[in-house]
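Heads up, one of the protein chains got dropped from this complex, but the rest are sitting where they should.
By written order: A, B and C. Residues from 1 in each chain.
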Amino acid sequence: MKVTVRFFALYRQLVGTAETSVEVPAGATLSQLWEQVQGLFTGLRGYPLMAAVNGEQCDGTTPLSGGDEVAFLPPFSGGRR
Amino acid sequence: MKVTVRFFALYRQLVGTAETSVEVPAGATLSQLWEQVQGLFTGLRGYPLMAAVNGEQCDGTTPLSGGDEVAFLPPFSGGRR
Amino acid sequence: MIELTHQPLSPQALVDQVQSGRAGAVVTFVGVVRGESEGRQVLYLEYEAFEPLAREKLHELAVEMKARYGVDEVAVAHRLGRAEVGEVITVIAVASAHRREAFEACQFGIEQLKARVPIWKKEVFKDGEHWVGA
Partner (left out) sequence: MIELTHQPLSPQALVDQVQSGRAGAVVTFVGVVRGESEGRQVLYLEYEAFEPLAREKLHELAVEMKARYGVDEVAVAHRLGRAEVGEVITVIAVASAHRREAFEACQFGIEQLKARVPIWKKEVFKDGEHWVGA
C-alpha cells in the first residue's frame, strides 16, 4: 500500500523534499515506516520518531492504512530559548 | 523645640488632620515623638512606627531637631493584593 | 524607569521602554482594579503616596531588580488618585536575555513594591469606604 509522507523544517532540508509517496507492506506500523524512510533518506538517521497520521499525533505502534498522510516532525523549537 | 508632623491616608483619617505642629523636648527621638503623638491622637495607638524625617525613612532611635518635618506612614498597601 | 502618576497607565508604553534588540524575553505584571473585594462591590479605589519617598523607593527597587537578577531593563509604574474598576494600578515590565530571570525579577518586583513603597489604597463601596492594609 502507498502512504504520503511529509517533511517539515529541518527534515525537509535534510531530505530535500516536502512530500513523497512511500510503498509499505500492508499492516505496517508507524515505526516500520520511519525505519524505511530513514533507509531512503539517511540524513534522518539518529532522530527520534515524532509524527502525526492524518493530522493526529501518534506513537510508533500505530498501524497504517493505504492513503494515510504521515507528517514527520523534527524536535520542536517554538517560543524563545 | 517644635516639629511639623504629617499624616497620610489612614492616619490622616484617624487624626482628622493632614498636618500639625508638636512641641517636643530638645534631643527627643523619633520614638519619643511617636509616643507623644499617640497620646494626643489615641486612634493611632497600636500601630507600628514607620516614619520619614525630612523625606528620609528613619528608625525610632533617630534624634530630632527643631523644624524637622516628620511624616508618619501607615502600613503600605500599594499594588494589588 | 519609574512612573508615579495620576494619569491612566499604558502597559504597552512600559513594554516598549524596556524592549531592546538584546532582550529575548519581556515579562509584564499588570495589576487592575477589581470590581469586588471580599464579597463587596467596589465603586472605585483611591491611591495616595508619600511621593518623594515613594519615588526613591521605586527607583531603588528597579536598581535592585537589575542587580539581583541580572536583567537588562526594568520599568515600574504605579497609579495615584481615583482609579475606576478595570483601570490599571501597577505595571512592572522586565526585559532580559532569558525568560527565567525575567519572571523571577517581575515577581520579586511586585512583592517588594507592596512591602516597601509608601503607597496606600482606599476602597470605596456604595455604603462606605476604608483604607486597606492597616
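Everything that follows uses one rule, which is that contacts are C-beta pairs under 8 Å (C-beta built on N, C-alpha and C of every residue); 3 or more make two chains touch, one makes a residue touch a chain.
As the structure is a prediction and not an experimental result, all values here were calculated from the model.
Undergrad: Of A:15, A:37 or A:71, which residue touches the hidden chain?
TA: A:71
Undergrad: Among A:1, A:22 or A:52, which one is in touch with the chain left out?
TA: Considering all chains, including the one not shown, the answer is A:52.
Undergrad: Footprint of the hidden chain on chain A, which residues?
TA: The list for chain A reads 8-10, 13, 47, 52, 55-57, 71, 73-81.
Undergrad: Could you pull out which residues of chain C are in touch with the chain that's been left out?
TA: On the chain C side, contact with the omitted chain comes from 11-12, 15, 19-36, 85-86, 97, 99, 102-103, 106-107, 110.
The rule we apply is simple: only the chains that are shown with their structure count from here on.
Undergrad: What whole-Å value do you get for the distance between chain A and chain B if each is reduced to the mean of its CA atoms?
TA: Centre-to-centre distance between chain A and chain B: 74 Å.
Undergrad: Taking each residue of chain C in turn, which ones touch at least two of the other chains?
TA: none
Undergrad: Two or more other chains touching the same residue: where does that happen in chain B?
TA: Where chain B is concerned, no single residue meets two or more other chains.
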